[in-house]
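Apart from one protein chain that is not included, each protein chain of the complex appears where it belongs.
Coming up: subunit A.
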Amino acid sequence: MRFTLVVHSAPYQSASAGTALRFARAVLDAGHQIHRVFFYREGVHNASALASPPRDEQNLPQEWRALAKEHDLDLVVCIAAAVRRGILDKEEARRYEKKAGNLAKRFELSGLGQLIEASVVSDRVVTFGGGR
């Protein structure tokens, strides 16, 4: 089966940023495929290369990167949600005249069309919400 995950929560905003990662691991462990993980709204903060939690705490951006490397995952960050929250790749940093980008490796900025495409080709789409 082919899954797509949609992540609405930032690390520390609610538990569901961590739930999404656990679910992704469970999907892969069961031998299923993850077509895409789409980070939307506050979920874009999972893609920050600058997040520096204490060493004894979970580092979600780093764990997503490691999982993506191991399983060649497609981690897509909504570009409109990201740029307004200060998550920029090199190209956007140049466009908005910022000193540097901060999008972590293995993540990619793209549009909502990537979520639509993923919904069309996936057998299951599971959403992980943000808190209030």
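Note that in this section a residue touches a chain if its C-beta (ideal position, glycine included) is under 8 Å from a C-beta of that chain, and two chains touch if they have at least 3 such contacts; residues count from 1.
Note that contacts and distances are computed from a predicted model.
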item	value
Absent chain [UniProt protein name; select from "tRNA 2-thiouridine synthesizing protein B", "Serine-protein kinase RsbW", "2-oxoacid:acceptor oxidoreductase subunit alpha" or "Phosphoribosylformylglycinamidine synthase subunit PurL"]	"tRNA 2-thiouridine synthesizing protein B"
Residue among A:Ala10, A:Val27 or A:Leu88 that touches the chain left out of view	A:Val27
Contact footprint on subunit A, counting only the chain that is left out	1, 3, 8, 14-16, 19, 22-23, 25-27, 29-30, 32, 124-132
